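Structure record follows, encoded as structure tokens.
In this view, the complex is presented without one of its protein chains, the others remaining in place.
When the chains are written out, they are named A, B and C in that same order, and each has its own residue count from 1.
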Amino acid sequence: MEQPTIKNTLNIDMEIPQTRIAKFWEGLKQGKLFATKCTKCGETYFPPTADCPRCYSSNMNWIELTGDAELITWTIVHVSPKSFSQHSPYIIAIAKLKEGPNVMAWFTGIKPEDIKAGMKLKLVPKYIPEKEKLSYEFIQSCNINFRDGVCRL
Amino acid sequence: MEQPTIKNTLNIDMEIPQTRIAKFWEGLKQGKLFATKCTKCGETYFPPTADCPRCYSSNMNWIELTGDAELITWTIVHVSPKSFSQHSPYIIAIAKLKEGPNVMAWFTGIKPEDIKAGMKLKLVPKYIPEKEKLSYEFIQSCNINFRDGVCRL
Amino acid sequence: MGKVAVVGIGHTKFGKRSDVTIRELAFEAIKEALEDSGLTPSDVGFAVVANYGGFSEDMCPAPYILEYAGLNPKGAMRVEAACASGSAAVHAAYWSVRSGLTDIALAIGVEKMFQVDTPTAVELLGRAGDVLWEFIPFGTTFPGYYALIATDHMNKYGTTEEQLAMVAVKNHKYGAMNPLAQLHREITVEEAINSRVIAWPLKLYDCCLISDGAAAVMLASEDKAKKITDTPVWIRGLGSATDTGYLGRRKDISTLQATVLASKQAYKMTGIEPKDVDVAEVHDCFTIAEIIAYEDLGFCKKGEGGKLIEEGQTYIGGKIPVNVDGGLKSKGHPIGASGVAMTAEIVKQLRGEAGKRQVPKAEVGLVHNVGAAGQFCYVTIYGREG
Partner (left out) sequence: MGKVAVVGIGHTKFGKRSDVTIRELAFEAIKEALEDSGLTPSDVGFAVVANYGGFSEDMCPAPYILEYAGLNPKGAMRVEAACASGSAAVHAAYWSVRSGLTDIALAIGVEKMFQVDTPTAVELLGRAGDVLWEFIPFGTTFPGYYALIATDHMNKYGTTEEQLAMVAVKNHKYGAMNPLAQLHREITVEEAINSRVIAWPLKLYDCCLISDGAAAVMLASEDKAKKITDTPVWIRGLGSATDTGYLGRRKDISTLQATVLASKQAYKMTGIEPKDVDVAEVHDCFTIAEIIAYEDLGFCKKGEGGKLIEEGQTYIGGKIPVNVDGGLKSKGHPIGASGVAMTAEIVKQLRGEAGKRQVPKAEVGLVHNVGAAGQFCYVTIYGREG
């Protein structure tokens, strides 16, 4: 005999304000990557923060990033969460930006066997107008135009 | 200018085991209301529990309830949670069963102005086959058949 | 053993704070508590974060709040006791100092409820009730729980809708005087009684608000406290108790047994009696809750809470001024923040810094914080003298 159970669903839709770092999202739309830099202690933050955890100042400057980065570590996610089920496998990398911070993002357009610690990457803005989705990702560093997010080595 | 936000959705579907009180759910299907009664200390539990919080015994007997109850308190919910948006307003009551426990359930088939503390109620099983939903509710106590959940005074 | 004092407080503006994330909001309160105490993040030994959750993005909010406020690598945990989470954080922070494991602990409370729509907020709050036997089958809401309690109290003691409304009128009056409050509008008994029904017999003005907000309080051991500040506010008594989750399991729902027991513990620990309390913050999530709190805390006899507000005894100048910051009702009720914010308000009162809302010569203050429909209660008694 099948055992009885109670079925229940909880569905939460939320909207998270990004007011204080609005410039970051505007930047992405314009194909630019911005970090914040504390005017008091000089620390650079990416993802950007509106306040400085180090010196508690809230006077932050916006600086545009070159996107130049060096790969530290990576993984290939095969078993993905429910909300990413249509995306796996995907490569997640952490790389060190020339400007200081380490950043986590997807690493796209690369074969897993070609990945090596220390390789040069480029962090690039990503804008999918039809989904209104703004993001950023790593691609292999190269000298040609990558405005469309594809690295043509 | 509209402020940027991040939209996010979390959706959780869960299934809660009812194995140890399966008889309660079978009872509802058969139009019967069961409580548990501790064989050691004699305490009666509704909603039923498989263990006794009072004496820590797990030897419980099933007893069938008469459904006879006396109204203690009630409310009429006008602003309902998301998952009940199509149901409001609804009357929630707490009444004391003849067998001892106080029970919370909807009180249906009554006009708010006719409700009085101390009035006699009947707790009746409720089974909606098309939704496979098993529950129970209070109706006004009356002598005629209420198998279909409607009190005909 | 050594005493413990509050040596710094922070309290953000409550309201719809769609200008900030939960991290930015918590930062505001933490920054203020640090500045108020003259301490830096490196002085803090342990941080306790109160957050109910579900409304905001992080399932595990403490590390993100600590990172944003530069508090790593200090030890931390989140505590949750439904609407009493804030007081649970203050008690846990107190324990950590009193145990001797740390000299300085920070209790942080924060909630961002406006990130979801109202039906979802009602759903998430309703789920602090018995999800299995109350919420899933019957869609119980928090106004609904307190309406059940109100109906019973009215039937037993003759408490009236007018008396409920009078609580709202008082709390709106003081909220209008508090720059940090969500609402700044005085109301009349008529307005309150004629407002739309939320869960009969409770109407809009009987109910607390959906709020965003944060608060933080810095606790220090006796030795440290005396070095840090000339105006330490001492934690003199603490009590906490629980009651059944399923409302039907309670013998009498016109009283919150957890309040009765928690306050008895706190009074006993201090030797203070209800009549010695100069100012109190009580848990007025609904107007009926404030009336019942008067009774269960011993400010009046059982059943006479309605009379107490009718006589105006809980205004400044009355027997026992209650919620003179506006209360959850008018100041707002960002769940996890509330207990910490109540503490900050009592500290302001005992320091004599409450401005227009100052209770004259306030020496002893009490914070009463209820979780869910009386499932939890925390009572804390503060004094200018230790």
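The rule we apply is simple: a residue touches a chain if its C-beta (ideal position, glycine included) is under 8 Å from a C-beta of that chain, and two chains touch if they have at least 3 such contacts.
Note that the coordinates shown come from a computational prediction; the quantities given were computed from them, not determined experimentally.
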{"item": "Contacts of the hidden chain among displayed chains", "value": "A, B, C"}
{"item": "Hidden-chain contact residue, picked from the options B:15, B:113 or B:132", "value": "B:15"}
{"item": "Candidate in contact with the missing chain, chosen from C:36, C:243, C:281 or C:296", "value": "C:243"}
{"item": "Positions on chain A contacted by the hidden chain, ascending", "value": "3, 6, 8, 16, 47, 72-85, 87-88, 90, 92, 94, 101-106, 112, 117, 135"}
{"item": "Chain not shown, touching residues in chain B", "value": "6, 8, 10-20, 49-54, 56"}
{"item": "Touching residues (missing chain, whole complex) on chain C", "value": "1, 21, 46, 52-54, 57-60, 62-64, 66-67, 71-82, 85, 88, 91-92, 94-96, 98-101, 124, 127-128, 130-132, 136, 238-246, 249, 257-258, 261-262, 371-372, 375-376, 378"}
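Here is the rule we use: only the chains that are shown with their structure count from here on.
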{"item": "Intercentroid distance (Cα basis), chain C paired with chain B, Å", "value": "32"}
{"item": "Centroid spacing, where centroids are CA-atom means, of chain A and chain C in whole angstrom", "value": "38"}
{"item": "Touching two or more other chains - residues of chain A", "value": "6, 8, 10-19"}
{"item": "Overlap residues in chain C, where contacts from two or more other chains coincide", "value": "18-19, 57, 117, 120, 123, 132"}
